[in-house]
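One chain of protein is taken out of this complex; the other chains stay put.
When the chains are written out, they are named A and B in that same order, and each has its own residue count from 1.
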């Protein structure tokens, strides 16, 4: 009874996700299928990598994670099976799997999916999600060992999203890694960087915002901009009963400086 | 093989729901996970309570229902496990569980989730869905008895949504409890209140609307405003091939009077 998760930019309006699940269940009728999300913005590899990394560590050992955000489908990038931290990851070699498997970098084994039985007999050049990754997930869920999938690769594409905590004279830089559906801004600052009370964040080339440190939303007044250690372990910015993205106008990828209140 | 359902305001664009499911499956690999909905409007406890109540009664005995619409997360409200009508309900003590468990009010047992193994070792103050409710669901799905969760409470928060069927001289009042994705208006009028043919509804302080009673949409002409006994057992207003919400401009919570055609 293997858990198979799905993270894609396919949306759920078409039958694409349903097609992938059919392929998995045809090979492994007792697989347990779970959606992480199918609402990654189209072709936004970094957002997919973040969503996968946030959820994957919570799954049982042996879980198979299928991730498809794949602007280069049908082109030259390889199809990967990565073993890391007791889990298996399937997806294109474009950085999508890099955040989730980074923590286990020492032990991770990267393979190219090339074995005929890990691919459907006829592979559509526009739908590797169905014809390669779902097929491989079905084989693994049915008990095939990962080493059957194909040859080991020396490396895989990595996202350049290493937390930008390059120290400067007065503060430490971060980027906004993710904006969630509530408008909360997830930064790359680690938990330890959270100042004790009030402080400023300074966007590159923008006006500073005053922020109140807190533990949870109800620690501040309605409408107040606050910072706290988010559930992913990074510092997040939020507006109680509002949207920090809307308030600040900041976007994913924007660079910030942390300024202690003077 | 325990069924675990999820009702939240998290949306599915982020990995939050996927994180909760990972926690459940890590504790109970054979749990059957079902989404009721994740599209409750943010912080709309009443809408969450309605969606949960509508679906929960259809599930098998022993089902564990996880509901998280939780504006007060990390604050003082307690985390509840409620036994009612042969099912188990997990959610914040803010009224969210009150509609679903109301019918079994005599027999319901309310507990505060405090046992260490019913909570993750480190509980994020902003994500009790993952660190308390999913963890508790996993324990229950794996066979832990509810009484392990924590002490019994004398009461829980109740929604003030008791069908407002206070009789008046000429008619009976109701509120609009829910507007569904089709623009159908679900009122608090019980089935018995449905007039036989044509009648009026009179919004508080607004113009009356003429309505035709029917059994199903095809009983009236396209574009006609009709009333019928909805699948939840309440009187609903609909426009065939259209939206009753759009036609009438009525909103959830609006108060109505039922006027027999004179």
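Just so it is clear, contacts are C-beta pairs under 8 Å (C-beta built on N, C-alpha and C of every residue); 3 or more make two chains touch, one makes a residue touch a chain.
This structure is a prediction, so every number in the text was calculated from the model and none was measured.
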Among B:117, B:198 or B:215, residue touching the chain not depicted: B:215
Contact partner of the left-out chain, one of B:114, B:148 or B:180: B:180
Touch with the omitted chain, as defined above, among A:3, A:33 or A:256: A:33
Absent-chain interface as seen on chain B, which is shown: 1, 3, 5, 7, 32, 34-40, 50-52, 54-60, 63, 178, 180-182, 215-219, 228-231, 236, 241
Interface with the undisplayed chain - residues on chain A: 10-19, 21-23, 25-26, 29-30, 33, 42-43, 71-75, 124-127, 130-131
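One rule holds for everything that comes next: only the chains that are shown with their structure count from here on.
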Centroid spacing, where centroids are CA-atom means, of chain A and chain B in whole angstrom: 31
